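One protein chain is absent from this view; the other protein chains keep their places.
And now, chain A:
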Amino acid sequence: MTLNYDSALAIYEPTLGLEVHVELNTKSKMFCGCATEFGAQPNTQTCPVCLGLPGSLPVVNKRAIESSILIGLALNCSIAPFSRFARKNYFYPDMPKNFQTSQYDEPICVNGFLDVDVETDEGNKTFRVEIERVHMEEDTGKSLHVGGATGRIHGADHSLLDYNRAGIPLVEIVTKIVPNTGKYAPLVARAYVATLRDILRSLKVSDVKMEQGSLRCDVNLSLSKIGSGKLGTRSETKNVNSLRSVERAVAGEIIRHANRLESGEKIVQETRHFLEESGETRPGRSKEQAEDYRYFPEPDLVPVVPDAKWIEELRTLLPEKPADRRKRLQTAWAVPDKEMNAMVNAELLDTVEQTVLLGADPTKARSWWLGEISRIANDKAVSPTDLMSVNDVAQIIELISKGELTDKLARQVVEGVIAKEGSPSEVIAKRGLKVVSDDSQLMKAIEEAIAAAPETAEKVRGGNIPAAGALIGAVMKLTGGQADAAKVRELLLKHLGQ
């Protein structure tokens, strides 16, 4: 018999553990001055330190330490009064030094927590995810496996290495085990990564782009029989690279573990790889042999000993918590939950806020960014903020509120700005997009419309007001959509004695 998600959870309780790697957005690398630009030509951002050449000596990037402490503070951690780097030794060409400089038993931050909200059957519920540690390390180089069928390592006849990424500051955030999430385990995992991403973004310490790998998540999962109180063997699914994938990986592993256990098989403690297409995982390397990293204190780096003054200075830099800010803005703008979620999910909250700060009405700002501009951005597969600036949008909204643009004209202005015809005022001038407010000009169009449809005009004269719609439409057409429809209606009805 095969267990599905629900039947698996009728028998087993899942336990989660999440490891998140965040690339910091420092200008230079962790231990050397090489640049950290994403997408640079291969091996253009390397030096003797990050290439591990003999005799080179690392020096720690101060901003990377400060970013790490900020992350720890935001996650309610204690900042270690004494912290050291360690060498994690392994032979693999992604690190030219044959070790990764990391932290082992003396990480910079320990014992924090993060509360995450999950929508459950009983409404929103808060789960507390406890943080074990936050430690500093460096990213590895990028490998390209050549000769195999699928770019995978198996079947490849050689590999090519680009060390631009080797040595970029990386922070690893490790949770304690997260028990008692039951069927909400996939949602808790997703909400944790989403909440963490929001916090990191608000701290401005990382780009947190999962699709570019600046935020990566490893999902640990084990099952225990309900009521047994005994933790099962875990699997670790590596590099799950979107929020949706985090959720799918947890759900998929629950089903896989449960079916193995039910058929009497053992769970192997191993690293697995998430397959984006199927939502399943396939085995990677087995942990039994790989775990022996022979960590030892890094002799080329001195300890990091942050004093209370430094920590308190950093604490003053902590921004408002994203969840608090959201609540504040939602109240101030009187936005319903659904629209608020849409704005957050579209990652447009900052943009809308900036537009509002320039004087735009919050409802208008939201509807332009999430409506017309998002629609065009979707078609072009870019983000809305790539198309329009906050200033442009605020200006267009102002012109609408002054009655100088109708919504219809404003859409043409947006189209023109996106087509790089210039600023909103330039587009308005070039395309001649002014609201026709001159009564005599409007009257001319009204008379023309009546002359073209005398029978309809007669109906309106006779008291059939809805018939005026067709005439108003004709006037709008004659004025190229540049008239204010309400004004046209008023003038037309008056002209026809209504």
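Throughout what follows, contacts are C-beta pairs under 8 Å (C-beta built on N, C-alpha and C of every residue); 3 or more make two chains touch, one makes a residue touch a chain; residues count from 1.
Assume contacts and distances are computed from a predicted model.
A single chain of the complex does not appear, and UniProt lists its protein name as "Aspartyl/glutamyl-tRNA(Asn/Gln) amidotransferase subunit C", one of "Glycosyl transferase family 2", "Bacillithiol biosynthesis deacetylase BshB2", "Aspartyl/glutamyl-tRNA(Asn/Gln) amidotransferase subunit C" or "Response regulator". Checked against the full complex, the one of A:64, A:203 or A:414 touching the unshown chain is A:64.
The hidden chain makes contact, of the residues A:297, A:362 or A:422, with A:297. Of the listed positions A:160, A:357 or A:452, the one in contact with the omitted chain in the full complex is A:160.
Counting the whole complex, the residues of chain A in touch with the unshown chain are 26-28, 32-35, 41-48, 51, 53, 59-65, 84, 89, 91-93, 96, 143-145, 152-154, 156-163, 273, 284-285, 290, 292, 294, 296-299, 301-306.
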